[in-house]
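Take a look at subunit A:
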Amino acid sequence: MTNLKRLATSAILGAATFAYAGTALAQTELSFWSWRQEDVKAYNQIIAAFEEQNPDISVTFTAHEAKSYNTILTTALAGGAGPDIMHTRSYGSLEAIAAPGYLEPLDGQIDLSALSADELLGTTLRADGHVYAVPFASQTALVFYNKDLFEKHNVDVPATWEEFKAAADAFKQNNVNPLANGIADGWTAEVMAGALMPNFYGKEFFGEVTSGSADFEDPRFVGALEKIAELKDYMPTGYEGVDYATMKQLFIAGQAAMFVGGSFEIPGFVESGVNFDIMPAPAAKAGDERMVATWLDGGYGVNASSENKEAALKFIQFTATQPFAQMLSDKLANVPAVDGAVIADPMLAKVSAFHAEASPYIMLVGFRFNTPTGSTLLQNGLQELLTGKKTAAEVAKDVSDGIKSAK
Partner candidate 1 sequence: MSTLTEENYKSASVRRKRLRQLWIAFLLFPAVTILATFVFLPMISAIWYSVYEWDGLVRGDFVGLANFAEVLFNPQSNKFLFNAFFNNVKVFVTLMIVQNGLALALALLLAREPKGYRFYQVVFFLPVILSTVIIGFQWKLFLNPIFGLVNTFLRMVELDSWALPWLGLPETALGSMLIVNAWHWVGFPTLVFLAAIHRIPKDLIEAARLDGASEWNIARDIIWPLMAPAVTIIVVLTFIGSFNWFEIPYIMGGLEGSPAYSTDMLGLLFYRTAFGSVSAGNSDFGTGSALAVLIFIFIFTFSTIATRYLTSREVELS
Partner candidate 2 sequence: MAQIELRGVTKQFGDVKVIHGADLVIEGNEFVVFVGPSGCGKSTLLRLLSGLEEQTAGEIYIDGERIDHLPPAKRGLAMVFQSYALYPHMTVFENMSYALRVAKKSKAFIAEKVGEAAETLQLTELLDRKPKALSGGQRQRVAIGRAIVRDPRVFLFDEPLSNLDAKLRVQMRIELTNLHQQLKTTMIYVTHDQVEAMTMADKIVVMRSGNIEQVGAPLELFKKPANKFVAGFIGSPAMNFFDGHVTKIDNQYHQIRLANGVEFVCKLSNQKLSVNDRVHLGLRPESLTPNVKGDGTFKGTSSTVERLGAQTYIYLKTEIGEDIIVHHLGDLEIKSGESIEVSFNIAECHLFGPDEQRIEIDG
């Protein structure tokens, strides 16, 4: 009996001590959601740096599955169970959560001076002009090439479309897949077309098509699509069924000489050990501009109904500063949106340099606000174009009609 009493007493005491300790270390706990499952380690390091400066705040980073992140996030926000801080997508996907008021407007509350107006556009709600997230990194669509294969088969790195096709033919003759790209996953087809088309439709097209003075049936766009159709001959056998994973495998294994993709592939390719380099998409002809397509990947936003808004804003302010940008560049091999970071990685520096001649990644930046999105239309159109179901003109008309009907 006495034993039992003693035990109970000590249990109560223990619980009390624990509770006391809890209050002593009282902290604001912030939850941080993301779709970057591959970046958990780096983010925890970045967060540790933040927590060092702000001992009263602790941040817990949770990465969800990328494909369903939007659904998970919007459902949670609608149900009032969202995180304090979150990775947001940009453009249309940002508007989807900013428009209903789930996000805290940031302009005026934090200092956004380290960001360019162009980059802020990706996280601004067009309806009210407020900025709802701090842009974190830009992505670039470009061409990766296997240096060893070019050397081995004595092929020159192409600068123009003609050279590109000549190089591709040379690889083909040597039984090397010129391109790793397939179209089984619609979005990889969009990235491929997004990287290559701007040099054909030109610098002005984006502005004209977004303002409405031109549409997608424009000969410039049709012409660009026709060039894409020519790629059929250079993609792997069975490219219709080649998905993203297979594409990467082909390039990493040295079975394909080139890979048209996003700059987000760089860390993976570096890690795989493949001896590669990058270049902007080939120019239409010698002397023409050689642009890369760029877009803002996303931003960091604050939940408008967060109970720890002050702490959350503190963290978001941190993401808009140079030290954060530096870490983003160093640890995550991203081209940070925030100015002032010194890009140490030569590959990233190269990407950054390509931005001198750049065109917006057309469908994401311009046409993902309504349904059907430009991306959906183009991805489907590309699959039809590259499986020979439709001609470039027919695809262009479908895209154009779709965009005009979108709401």
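Heads up, the rule we're going with is that a residue touches a chain if its C-beta (ideal position, glycine included) is under 8 Å from a C-beta of that chain, and two chains touch if they have at least 3 such contacts; residues count from 1.
Candidates were picked such that all candidates are chains of the complex that A comes from, given by their letters.
All figures in this text were calculated on a predicted structure; none of them were measured in a lab.
Touch, as defined above, links subunit A to just one of 1 or 2 in this complex, and that is 1.
Across the complex, candidate 1 is touched by residues 67, 70-71, 74-75, 77-78, 89, 92-93, 95-97, 99-101, 182-187, 190, 236-243, 246, 249-250, 368, 370-373, 375-376, 379-380, 383-384, 387, 389, 401-402, 405-406 of subunit A.
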